[in-house]
Structures are given as C-alpha cells and as structure tokens.
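All protein chains but one are shown at their positions in the complex.
Chain nomenclature is as follows: A, B and C, assigned in order of appearance, with residue numbering initiated at 1 for each chain independently.
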Amino acid sequence: MVKIQKKDFDIEKEVQLIKNQYSNIGAVSLFIGYVRDFNNNMDVNLLEIEVYENMAKKELSKIRENAVRKWNLIDCLIIHRYGKLKVNDKIVLVASFSEHRKDSFNSNKYIMDYLKKNVPFWKKETYSKGSSWVENNF
Amino acid sequence: MVKIQKKDFDIEKEVQLIKNQYSNIGAVSLFIGYVRDFNNNMDVNLLEIEVYENMAKKELSKIRENAVRKWNLIDCLIIHRYGKLKVNDKIVLVASFSEHRKDSFNSNKYIMDYLKKNVPFWKKETYSKGSSWVENNF
Amino acid sequence: MKIKYFAWIKDITNKDYEEINKNHPKNIEDLKKVLNSHYPDLKKHMNKNILRFAVNMEYVSTNKNLNSSDEIAIFPPVSGG
Partner (left out) sequence: MKIKYFAWIKDITNKDYEEINKNHPKNIEDLKKVLNSHYPDLKKHMNKNILRFAVNMEYVSTNKNLNSSDEIAIFPPVSGG
C-alpha cells in the first residue's frame, strides 16, 4: 500500500495491519526518516513538504510493485507525509515484508534510493532567519 | 541498549524512547524477525528460544558497540526474546539511529548477519508431530 | 493544456499552474521557449538542464509532442524522503 498523508503514523500499528494478514512473514525491514534539527549547518525550525500528489502516488506505486516483484516480497508499505512538519516529526516510512531478511533489506534500500531521486516531493526548511528549498544529497 | 527478554515489545514505543533523546536523528533502520508458520516444510506450532543469557548480552553489546563506532551511529537498540513463542510473535528487533540513511541501513544488516552467526540463541520448533532444533541458513 | 509548477519554480512563476488553450506548444522544446519568454528568471535554470518535466505524470526526457489535453509539470530536482 502507498499512503500520502498529512497526519503522523504509529509504526507498530502500520506494521501490524499488514503483518496480521500473513503468517509466512519472517522478516520486516523498516526505514523511517525524521526531520532533523540541523541541516546544511542551519538550525531548522520548520519543514514544509510540497507534493505533486497524483504523480507521487503513481511513482511510489510503480517502485513498490517493482520491489515486490524483484524480491518476491509478501507485502510492502510506503507512507510519505506532506505539509508543515516540526523537528523530530516522522517524514517517511518504508516497510518491506518477506520470508527471509535478505529480500526485506535489499528492497528497502532500493525503494529509499529511488524515492529520494524520483518521487515528486520537495522540502522547504525555515530557519531562525529565512528559509530555503532543500537539495537531496546522495 | 541491549535487551534480552521474554515479553513482547511495541516497535513505536521502543523507537520513540531513543528518538526522543536526539534531535539530530534523521534516519532509523529497523529489522524485526517474526515466527513463521512454516519452516523446513513443517507446520510450526510453537517456537522455543533458549539463550545463554550472559554471553548473549556480552556478544550483543560488543556487536552494538562495533556498529556504533564503525558507522558513527547516534544510538542502536537490540531486543531479542527467548522462551515460548507462537506463530506471528516477534523474535528480534534491531534499530539503528543515524543522521543519514546509509549508515543506518548498513549497520542494521551487519548486526543481523553477526547475530545470526554468533549470538548464543537456539530455536526449537514444535510441529503437529514432534519437534526439532533449528539450523540457521544464511 | 495544463502546466503545473512546483517548489521554487512556483516562486518564479508566481502561480501553481496555468492553462494554455490556444496555440499551445507543440512539444517540450517549444514549451521551454514559451516559458523562457514568459518567465525570464527561469531561463538560467532551463539552460543548466536541472529541471524535470513530466507529461501526464510520467517523466519525459526526450522532446515529446504535446496534446491540448496533457497535464505537464515542471519542477526542480526532488528532495523527499
């Protein structure tokens, strides 16, 4: 499943919702991205995330399906938030569900790498003085 | 932190306990291992995990410290359960906390690989007929 | 034809989107010329080749032909995750 939402999420609940459906899941790899207090040596007060929602949904669904096929995943969940976020808030969750850990690990990394490069979200950071659009480093 | 315990754990709570202490965490990688319903083509009813507790704690602490040093992690949490577990129960959690995702990903994989090979836990599966000690596949 | 702008492109165009319904650009290169002429501040970015184009929510990297019903998006490198 792919979710693009403003609201926060509970990791345990999101994982259990999927885990409860499959007793053959042995391995779950998760990545969670958070808003950091410092970036580019600037003290971040607020992070605004803009999204091209329909295209983001399309891109995330595509990469999710590719990952499921490539690593034979049992399921895969991607959540990305948008709107105004504070320091320490969650931004993104990628959860890969498989029988064995190798597939969950590799697919998780693959999805995050793709997401950072291709899915149309943009971050704008507000500092004590001014603000700027973020460029991703790889 | 390293925890060896009988009881279940809540992923969200365990992650937040650590995340709340550091505003510079941008990336958290998690691995969670679960009891699967099938293993070695046998229908698993019950999984018993035995542990050499003092040595397991020592080994996990050692690998945790190595990972923190090697990838400059902000923190790292390992939880491993023992005792009688049912299908769908959580077995293990490894959580790596870093500024950027590369370090959390790589350390997470490293810890799980080491854990599977060297930390003194043993699984005994009970099937509808009989039981057997598990051998890890890599 | 609908053209959508995102992130700091929007700061230059001063709008989220616009519609061009008559004499719309025939392809992506045409569109770039139209935009450069409407928004002179966009030109230096356009020349650096860092902007990304999507037509109907699919990335395009070639000089694709455009139809009047297309939704085109122009945006800087993404920074989600």
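Going forward, contacts are C-beta pairs under 8 Å (C-beta built on N, C-alpha and C of every residue); 3 or more make two chains touch, one makes a residue touch a chain.
The shown structure was predicted, so the numbers you read here are calculated from the model rather than taken from an experiment.
S.K.: Could you run through the displayed chains and say which ones the absent chain touches?
M.R.: B
S.K.: I'm checking contacts with the chain that's been left out. Which of B:Gln5, B:Gln21 or B:Asn54 qualifies?
M.R.: Touching the chain that is not displayed is residue B:Asn54.
S.K.: Give the residue, chosen from B:Ile11, B:Val44 or B:Leu115, that touches the chain omitted from the document.
M.R.: Final answer for the missing-chain contact: B:Leu115.
S.K.: Given the full complex, what residues of subunit B touch the hidden partner chain?
M.R.: Considering the whole complex, subunit B reaches the absent chain at 33, 49-52, 54-56, 58, 80, 91-92, 112, 115-124, 133-136.
By definition in this document, only the chains that are shown with their structure count from here on.
S.K.: Where the CA atoms of subunit B average out and where those of subunit C average out, how many Å apart are those spots?
M.R.: Distance between chain centres: 48 Å.
S.K.: So what's the Cα centroid distance for subunit A and subunit B, whole Å?
M.R.: Centres of subunit A and subunit B (C-alpha means) sit 22 Å apart.
S.K.: Which positions in subunit A are in touch with at least two other chains?
M.R.: Residues 33, 112.
S.K.: Two or more other chains touching the same residue: where does that happen in subunit C?
M.R.: Expected reply: 81.
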